[in-house]
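A protein chain is absent from this complex, but the other protein chains hold their places.
Which chain is which? They are A and B, in the order written, and residues in each are numbered from 1.
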Amino acid sequence: MTVTEMAPATQPVLPAEELPSTTKADQPTAGSPLIEDELLVEEISIDGMCGVY
Amino acid sequence: MPAERLADELARGLDAPICLTWEFTYGCNLSCVHCLSSSGLRDPEELSTAEATGLIDELSEMQVFYVNIGGGEPTLRPDFTELVSYAVSRQVGVKFSTNGTTMTPARARCFAAMDYVDIQISLDGASPASNDPVRGEGTYAAAVVAMERLAEAGFGRFKVSVVVTRRNAGELDEMLALAVRFGAELRVTRLRPSGRGALVWNELRPTADQLRDVHAFLTRHGEVLTGDSFFHLGPLGDQPLAGLNLCGAGRVVCLIDPVGDVYACPFVMHPEFKAGSVRESGGFSAVWRASELFSGLRQPATGGACNACGSFGACHGGCMAAKFFTGLPLDGPDPECVLGHGERALAAAGGRGVAAGLSPGHAKPGRPVPVAFGGRRLARAR
Partner (left out) sequence: MGCAASTEPGFDPARAYELHPDVALRPEPFGALAYHYGNRRLTFLRSHELVQLVSELGAHDSAAASMTALGVPSERRQVLERALSSLVASDVVRRRPAGAIRAG
């Protein structure tokens, strides 16, 4: 398996459908550019923070 | 409208932690070779029951959502159940880590009856042959008995937490099956060179090939918890692993030790990363909000030597504990950088890097220094 280089840090957060099932976000509708980048709701597992047991 | 990534906002810190780790005691009936808090003997200055309930009151006022209680072996404290019950009564949820040796059927039923209490059983191998050299003879069997008792008591989805090492990296599927067998969830976390972990890190840390396998396993099994401890493996994939992919230390989480000292996280229980003490006049909240250490961590960090690397956005330079205890600069690559920059940095630093002369912490006297693996059992104290 080869290492893949990620895009630079300016990439926006990936939309919900590309993330594993523990995250969920506001789903933009096709053809609504006004709200396409809005992620008003994001869900992270309570286990998903580095620095705890 | 959110203008920036959530992780970037959280990196600036919040007015209260989201959750935190609280080690109840340094006392432990085991002597795991990689113990991040070098536990064994109780400290004579550990927080009293009154001090602990006062701290719980403060956490409640700050709306800390839950605490990860650990140690040492936290259930060894005589006031353990009292403190857990009190936390829950004050809307502070609890997840406690235990080696399972104290899990009688009665205690399992007692915990199963409590709301907002979760349990994490520590286990580091899919069989005694891989687990016991790390955690001690009989510890695999004891953990499984605890799991059986929790399942029998109808506890529900407790956690089985595994520190990934060279010895168990090939057993993750088996460990997932073991967790599922008892109705539990598997959690895997990163071995850091912290506490006694510094002494075994070079021998126990997974190989680069194993880390690729771990990443593949986590990608296949989105249901496996990680405590966000593998975000440094992010560049191995097309998308990030689940979690904030952010070092939360001093920003959204921290550690409170058994004597009330506050550290950035459990993996940096070292004076360099001590923020203060809950015994100071402002209590925990003053330390969280105003300590110099945490204020510094909440400043935007430059990538330093990593700035030129296209993968920095995915790995964020990795883990500060891993860098600190291997003698690497905090603004450079993680020793386990998947692109190999860490290996090069370690080599350039002229040696295997693990900090020498670490204090024994609260380890039991007479415990022999762990010897190299190579198929031999570790010498045991007494």
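A few comments on the model shown:
The definition used in the following text is that contacts are C-beta pairs under 8 Å (C-beta built on N, C-alpha and C of every residue); 3 or more make two chains touch, one makes a residue touch a chain.
Bear in mind the structure is a predicted one, so any value in this text is a computation, not a measurement.
In the full complex, the hidden chain is touched by chain B at residues 1-2, 6, 9, 14-16, 18, 63, 65-66, 91, 93, 116, 118.
By the touch rule set out above, chain A reaches the unshown chain at residues 24-27, 29, 32, 34-35, 38-46, 48.
Rule of thumb we're sticking to: only the chains that are shown with their structure count from here on.
Note on chain placement: the centre of chain A and the centre of chain B lie 25 Å apart, centres being C-alpha means.
Across the complex, chain A meets chain B through its residues 1, 3-14, 18-23, 37-40, 42, 44-53.
By the touch criterion stated above, chain B contacts chain A in their complex at residues 1-2, 5-7, 18-21, 65-66, 68, 70, 95, 97, 120, 161, 187, 212, 216, 222-223, 225-229, 231, 234-244, 246-249, 252-255, 264-267, 310-314, 319, 338-339.
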